[in-house]
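Please read through the structure below; I'll follow up with questions.
Here the complex is missing one protein chain, while the rest keep their positions.
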Amino acid sequence: MRHEVRFSGYGGQGIILSAVILGRAAALYDGKYAVQTQVYGPEARGGASMGQVVIDDAPILYPAVTDPGIYIIMSQQGFEKYGVAAREDAIMVLDTDLVRSRPVCRYHEIPATAEAKENLGREIVANIVMMGALVAITGVVSREAIERAVLDSVPKGTESLNTRALKRGFELGERA
Amino acid sequence: MSRLEFMQGNAACAEGALAAGCRFFGGYPITPSTEIAETMARRLPKVGGVFISMEDELASIAAVIGAAWTGTRAMTATSGPGFSLMMENIGYAAMTETPCVIVNIQRGGPSTGQPTRAAQGDMLQCRFGSHGDYSTIALTPNSVQEMFDLTVKAFNLADRFRVPTFLMSDEAVGHMRERVTIPDSVDIVPPAPLLEDSLPYEAGEDGIPGFAPFGSGRSVHVTGLTHDERGYPDTTDPEAHDRLVRRLVAKVESARHDIADYEVINPDAERVFVTYGPPSRTVAQVMRDHPDESVGHLRYRVVWPFDESALQEFPDAKVFLMPELNMGQMAREVQRHVDQPVVPISKIGGELHTPAELLQALEAHR
Partner (left out) sequence: MIAPDWLREDRLPHIYCTGCGNGSVINCTLAAVEEMGWKRDETAFISGIGCSSRAPGYILTDSLHTTHGRALAFATGVKMAKPDVNVVVFTGDGDLAAIGGNHFIHACRRNVDMTVICMNNQIYGMTGGQGSPTTPTGAFSTTTPYGASEPAFDLAELAVAAGANYVARWTSYHVKELTKAITTGMQTPGLAFIEVRTQCPTNFGRHNKLRSIPDMIEYLRGNAMLRAKYDRLVEEGADIPEGTFTVGELVRRRRPAMGVKQ
């Protein structure tokens, strides 16, 4: 089954990295197919950043995302630009404090940035918290796969911080 | 043992180059090709190669040609504006029969256009962009795996035919990430050496002279001027020019069936999509979702030299439909070779054709 997943937030949150990690988990550790793409603007920081992943059991032909079923939204601007048109049967995971609006589709509020800042000590891992929540809520990839993909992708010395962030995300996702 | 990676197209292109033995990269940063330069900058010094950031694209391709003449496999990568700047020296490479690989991660043009959006607008430029008559080879990957595989192939073709060879990719494939298999080693076909009793620009039946890179003791004179078999300028004799330039074109064009690389799906079809690069994936999606034996697909992996015989694989074709990310560049070439109508389905602006758009085009030609 084809899943289209879209991540959006502001530049610097690790939005595109999140998409890459999810694609990696599916393609290398879950035995599925994945294509990750993104939209680049001229900004390296700020602006609305967007990354997407297609995950499928069959080889992925058309590589673009046209109508995502899963959204991870981490900024208000990201919501307005890339999340507001979500179809009614989509699932959206949004950062409670950074997104003011709420979509018409089913959604889950995850206080990822607050959690990262206050309980994990590093705001930078908010995207990993979101990823954990996403996996717990949707099961789009396995927990084992996402954990391995996260460990592949984060800087040396930050492995345990990121593992804790991911696990915290699983918990928040289970409760959401 | 090959290894699996989840990798960006541009990175896979760089890995393909390294696997093919590329040991020189001269380039200038330009979106959306820059990751190729960045990967080469990181990796080349570790394998004894040279990465150099040149002052512009004119210098980049010049340095690549210089490096190639030392017998080093050499490459540059660029996009629209930089590709335009390279044109003069691409003609020089064609005239001097310098094997080299030029990667163009195409973006929307003309001019600065859309730096972060995909296009296929340089397909005629890579064939005809420099002045005068010559011929080149151009490959068009549609996946991250093909960014690796066709880069390797480009080096082998460049060496075999002693011709500048293009990997004509685009922002969509260059920036997408997919699973890719990186083999431990790849087949490397070096250029045929210059024989003891041959002149530096004396070619046999295949039209390809043997290669004597600098330092091999042959004192080869390389010039962009019209030259004789010794490599010496002969700029006024009409026959010398005729002989040289016709050979430069013929050595590639006469081998087009041999260089050809294409896929044929449903050869009995009446409505045939003709594609290269990423539009082929949308066509494949449509054909998987809506099986229909009257719909066929011809996908070119080598666009230049253009192998018109591939079109004959569809004897019942009534119409050829050509989704391209330009305003019908290769449709012109296809129309030259067939009597049936060739319908360009042109899309510009940076996004791929959607399956719905191609379904609509199919319906319109039922």
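As written, the chain order gives the labels A and B, with residue 1 at the start of each chain.
Keep this in mind: a contact is a pair of C-beta atoms (placed from the backbone, for glycine too) under 8 Å apart; a residue touches a chain by one contact, two chains touch by 3 or more.
What you see is a predicted model, and the numbers here were worked out from it, not measured in a lab.
Peer 1: Would you mind listing the shown chains in contact with the chain that isn't displayed?
Peer 2: So, spelled out: the chain left out of view touches B.
Peer 1: Among B:8, B:72 or B:125, which residue is in contact with the omitted chain in the full complex?
Peer 2: Of these options, the touching residue for the absent chain is B:72.
Peer 1: Going by the contact rule already stated, which one of B:215, B:238, B:291 or B:315 would touch the omitted chain in the full complex?
Peer 2: Candidates B:215, B:238, B:291 or B:315; residue touching the omitted chain: B:215.
Peer 1: Using the touch definition from the top, which of B:41, B:58 or B:338 touches the missing chain?
Peer 2: B:58
Peer 1: Pick from B:4, B:188, B:225 or B:356: which residue touches the chain that isn't shown?
Peer 2: Only one of B:4, B:188, B:225 or B:356 touches the chain omitted from view, namely B:225.
Peer 1: Where does subunit B touch the missing chain, residue by residue?
Peer 2: Subunit B touches the missing chain through residues 23-24, 26, 50, 52, 54-56, 58-60, 62-72, 74, 88-89, 92, 214-225, 230, 232-233.
What we mean here is this: only the chains that are shown with their structure count from here on.
Peer 1: In their complex, what parts of subunit A are in touch with subunit B?
Peer 2: Residue positions touching the partner: 20, 23-24, 27-28, 33-42, 60-64, 66.
Peer 1: Can you list the subunit B residues touching subunit A in their complex?
Peer 2: So the residues of subunit B touching subunit A come out as 4-6, 31-32, 115-116, 172, 175-179, 278, 281-282, 284-285, 288, 351-352, 354-355.
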